[in-house]
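One protein chain omitted, others in place.
Letters A and B mark the chains in the order given here, with residues in each chain numbered from 1 onward.
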Amino acid sequence: MNHRWRTIDIVIASILAVAFGVIFWAWGLLWNGPADAIPLPGRAILYGVWLVPAVLGALVIRKPGAAFYTLTLAALVSVALGTSWGWTLVLQGPLEAAAAELIFAVFAYKVWNLPVALAAAAAAGIAASVYDAFVWYGGTSWATLRLPYIAITTVSAVLVAGLGSILLARALAQTGVLDRFASGRERAAV
Amino acid sequence: MGEVVLRGFGWRHAGRKAWAVRGVDLRIAHGERVLLLGPSGAGKSTLLAALAGLLPDDSGESSGTVEIDGLDPRKAREQVGIVFQDPQTQLVMSRSGDDVAFGLENRGVPAAEIWPRVDEALHRVGFGYGRDRPTAALSGGEQQRLALAGTLALRPGLLLLDEPTANLDPAGAALIRSAIARALDDDTTLIIVEHRVAEALTLVDRVVVLEPGGGVRADGPPGAVFAAHGDRLADEGVWVPGHAVAARKAVTGPGAPLVRADAVSLRHRLPPATLTARAGEVLAVTGPNGAGKSTLALLLGGLLKPTSGTIDAGAGGAPYRWRAVDLTTRIGSVFQDPEHQFVTNRVADELALGPRRIGRSEAEVSRIVEELLQRLRLAKLAGANPHTLSGGEARRLSVATALATAPRLLILDEPTFGQDRRTWIELVELLARLRDDGHGIIAVTHDADFVATVADSVHRLERTA
Partner (left out) sequence: MTLTVATFEASTAPLARRNPVAKLAAALLFSAPLIATLDPLTPTIALAIELAVLPLFGVRYGTLFRRAWPLVLAAAGIVITLVLFAAERTGATVATLGPFEVTTGVLITALGMVLRVFAIALPGIIVFATTDPTDLADALVQNVRAPARFAIGALAAFRLVPLLGQEWQMLSLARRARGIDAGRSPVARVKLFVSTAFALLVGAIRRGTRLAVAMDARGFDAGTPRTYARRQVFGRADAALMIGATLLSAAALTTSVLTGLFRPIIG
C-alpha cells in the first residue's frame, strides 16, 4: 500500500474540504440564529454534520493524514466564509480531526470499513463535545447539560459522520467520479 | 525537439471494458501543425493525455509504444505543454502573474528568472492585463489565454491543445485562437483537437483522423482528407466544413402567447427586457456574455424573482410564486449543465420523478418513462447512474426529464453547447418537432448556426456598460 499522496489525492482532499466549507455555509443559512449555539437539542443532534469531512476524506483518499487534513481545511474555509463561531474553530477543528485520524492510524491505515468509520466518528465527536463542554459551557451543570451533550453529540457523530460518510462514499463511487481512487474502483466495470 | 512517434499505441481506462484508443501508428515531425479529428469516442483526448505523460500508471492498461524525442512521455514531460478545454480548472492561483509562475516554480527555475519569463509568456499570448489581475475577474477567453501563457512559459517543444475553445462563447474562442496563432513559432510542434474544425484549419497543415475502435483512418493535408472522407465524417458527427444543415423553420405561424415578460430585470444581472414567447415558435435569445441571457432564462422559467417588471405566464400570478410541482407541468427548464438537474441515481428514476410528483398513476408513469426512453434513445441506459452518462446522453436525459411532465413551454440554456454534429442535429430535430407539435421553445444561445437553422424569432440582449 503506497502511502505517498499523489497530486489527485491532495487536490481531491482539498476540494472535499472546500466543498464542505460551502455546504456548512449553506447549512448555516438553513438554520441560522442562536439555535446554532444552544447545545440541546439542536446543536448536539446535528453536530455530526460538522465532522463528516474527516471520515469521508479518509474513506475516499485512504492515505495517512487524510482525516486530519480534510477536516482542518474545512474548518479554516468555514472561518473564511464567516460562521457564528468564527476563528474559534481554528483551535477546535484540528483537535477533532486528530482524534479521527488517530483511529485510522490504530488500524495502520489498512482498514476502511464501517466499524472503523464509526469508531473514528465517535472519537471526533467525543473530542469536539468535550472541548465544547470545557471551553464554552464551563459553569454549567455536568449532570443536566454537559454529560448529555457529550453523549448526544457522540451518537450524532456516529450516525451522521460515521454511517453517513460510508453511505456517502459509496454513493459517490457509484457516480464514477472516484475512478482514480481505490475507494471508487470497487464498483463494476462499465 | 517535439518529434512524436506512436507504434500500435493503445490505452484502456480502469473500470472500462472497451479500449479508449487502439493500434495507432503515427509519426509527427518537428514543427508540424496537426489537427486531430474523429467521431466522439475515437480516443482523441486519451491520445493527447498519453503524449503529455498524464495517463495514470496505477490504473489502466497500455499497449504499443509512444515516444517523444525518443523518450517515454512521462520522462519527456518538460518538452510538452497541454491546454485543456475548461479554463476554470486549469488556473491555480488567484493572481494572473502568480498562475503563470506556478509552472516555473514547479520545475525549479531559479527565482531570478521567473518573473522575466512570466512577462515574456504573457506578452507572447497577448495578455491584456498586468500580473496582479485577479484570475476570477477574467472572462473565459482571457482565462484560456492565461492558461496558454502558463504552458508556454515552460518553453515546450510540443504543444497540445485539447478542445481549447469548447467551453467558450464565440468571442472567447476568437480570443484564444488569435493568442495561439500569435504564440506559435517555427520551433513548436502543434497537435490540436478542436470541434470547430473550420476555424482550426487556419492553424494547421495536416489532418489526422482517428478511427473509433482502432487505428488511423486518414492522414494528410486538409483538402485531400475532407475530399475523401468528409461525408462519412460529417455523418459521424465531425463538424466538417462545407456540410451545412438544412433549415427547420416553422411552417405555420406562431400560436397563443405562453409567457410575456414586460420590462423585467434583475439588479446587477439583467437590464429591463421585454419579450413574448408563443406556442409553435422557437424564440432564440442571443447576446454577448454578461448581457444576462441565463438570468433571463431563469426569470422566465419561474426560478428567480425579478427586481422589477412583470412576467405573465397565464393563470396563477407570476411564475416564481408557483409551487414547483405546478411549474413542471407548465414551464420546463433545461439547464446548461445537465448534471445540475440530476437528483436520482438511475436514469429510469430520473424520468419517473416528475410524473410521480404530479400524481400520475404508476401505470401512467411507466408508460411515460418507456416512451421517453425510446424517443430519446436512452433505453439501453435505463439502469445506469445519470452521472456516468456521456455529454450527449446527459443532454438528452435532461431534456427528457423536462418533457416527462408535458409542459407547454420549454426553456433551454445553451442546448447545443459543445455538441458534436450528430447530437446537434438530433437536438435541433427534436426541438423542431416539439415546436411543430405546438410547444413553445425559448433557447438561450450563442450558437449562430442554431439560430439560422431552427429559430423562428430572435431576441437580442445588449450588454450594458
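FYI, contacts are C-beta pairs under 8 Å (C-beta built on N, C-alpha and C of every residue); 3 or more make two chains touch, one makes a residue touch a chain.
Keep in mind it's a predicted model, so treat the numbers as computed, not measured.
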Item to complete: Check the options B:Ala247, B:Val343 or B:Ala448 and report the residue that touches the missing chain.
Response: B:Val343
Practice prompt. Kindly state which of the options A:Leu16, A:Ala99, A:Ala122 or A:Ala157 is in contact with the chain not pictured.
Written response: A:Leu16
Discussion item. For the chain left out of this view, which of B:Met93, B:Leu203, B:Ala279 or B:Ala406 touches it?
Written reply: B:Met93
Response to the item:
Those residues of subunit A that touch the unshown chain are 5-8, 10-19, 21-23, 25-27, 29-30, 32-39, 43, 69, 73, 77, 79-88, 90-91, 134-142, 144-145, 168, 171-172, 175, 177-178, 180
Practice prompt. Go through subunit B and note every residue touching the omitted chain.
Written response: 49, 52, 54, 77-78, 81-82, 84, 86, 88-95, 98, 101-111, 114-115, 118, 135-136, 147, 150-151, 154, 298, 301, 303-304, 323-325, 327-328, 332-333, 335, 337, 339-343, 353-354, 357-358, 387, 401-402, 405
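Note that in this section only the chains that are shown with their structure count from here on.
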Worksheet item: Approximately how many whole Å separate the CA-defined centres of subunit A and subunit B?
Response: 35
Worksheet item: subunit A touches which residues of subunit B in the complex?
Response: 13-17, 56, 59, 345, 385, 387-388
Worksheet item: Mind pulling up the subunit A residues that touch subunit B in the complex?
Response: 171, 174-177, 179-180, 185, 187, 189-190
